[in-house]
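Here the complex is missing a single protein chain, while all its other protein chains stay put.
Take a look at chain A:
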Amino acid sequence: MKRHLISAADLTRDDAVLILDTAEELARLSDRPIKKLPTLRGRTVVTLFFEDSTRTRISFEAAAKRLSADVINFSAKGSSVSKGESLKDTAQTLEAMGADAVIIRHGASGAPYRLATSGWIDAAVINAGDGTHQHPTQALLDAFTVRRRLLGPDGGLGRDLSGRRITITGDILHSRVARSNVDLLSTLGAEVTLVGPPTLFPVGAEGWPCEISYDLDAVLPKSDAVMMLRVQRERMGGAFFPTEREYARRYGLDGARMARMPAHAVVMHPGPMNRGMEITAEVADSPRCTAVEQVTAGVSVRMAVLYLLLGGAQPPAGQTPAAEPRGARPRTEENH
């Protein structure tokens, strides 16, 4: 694996399978009474969020803490992109604090890449979502979830998603989740189809390693998993679609549409959901919907990423909580 995790496209098939397998092993930890591993004791992990996303931040924070890292939460919201040099200044501040890893969420596409390549900082950089570019750990947790559902927690180990058909529906144009998933799922051998109104596809998507369709009903019967992306109501202002109602009618997932999916197929959603827009309550609350499992998977996958980037390349087999000295020292995470 590379030193940073900026884009899902940076991962090879073997990298990705290693992360998913590691996450499976770490997930088993959650079932034990003591959930912590000593792996990252003494290492400092910073969450640097220029955009609000409590869900993503606490997921990373939980992951880092379960690996015994010191966690510093740095909320830079308000340091908007218009403030020019703030990214550089902040990076140098974190460097001075001795950060070993920086988990960055930023509204500007490319900000994590800049952070990793500008020479401003030595720490490993993990992209927690940048603009409309990438959100690689979201793609990893999606892949983890779908592999578990389709192949089983044990059955999936060591395996990719060859031949599985995964449909992603919604606002592709503005979605870092879609971009990351196209990259990762295709690397893992899945056949990806993107669905949405033509206005919500970027010009240039024709070359992506996936199919493009404007007809959800035609794709559903051929899907092993259907991922519904959040569609922001504000997009109507840009004339991307006429009305909410029309969007929901053509691209929303309701019970009738779900019935067209194969019996084994699952419904995924990265959250937060717009009930009544891209997904109805009936579908969101059905046992076929994996939204809650995806949240749980997020912690395991982020632990795996931190573990592999900072802790070493070996899977954590054999390294159990028992290996942690008794009378564990007090937790030392700071909250700034």
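Here are a few things to note about the model shown:
The rule is short, and it goes like this: a contact is a pair of C-beta atoms (placed from the backbone, for glycine too) under 8 Å apart; a residue touches a chain by one contact, two chains touch by 3 or more; residues count from 1.
One rule holds in what follows: contacts and distances are computed from a predicted model.
The UniProt record for the undisplayed chain lists the protein name "Dihydroorotase", from the options "SWIM-type domain-containing protein", "Dihydroorotase", "Urea ABC transporter permease subunit UrtC" or "[NiFe] hydrogenase diaphorase moiety large subunit". In the complete assembly, the contact with the undisplayed chain comes from A:Q134, out of A:Q134, A:T167 or A:T290. Set against the missing chain, the residues A:T117, A:S162 or A:T199 yield one that touches it, A:T117. Of the listed residues A:M1, A:A108 or A:L157, the one in contact with the hidden chain in the full complex is A:A108. By the touch definition given at the top, chain A reaches the unshown chain through residues 81-88, 106-111, 113-114, 117, 130-134, 176, 179, 202-208.
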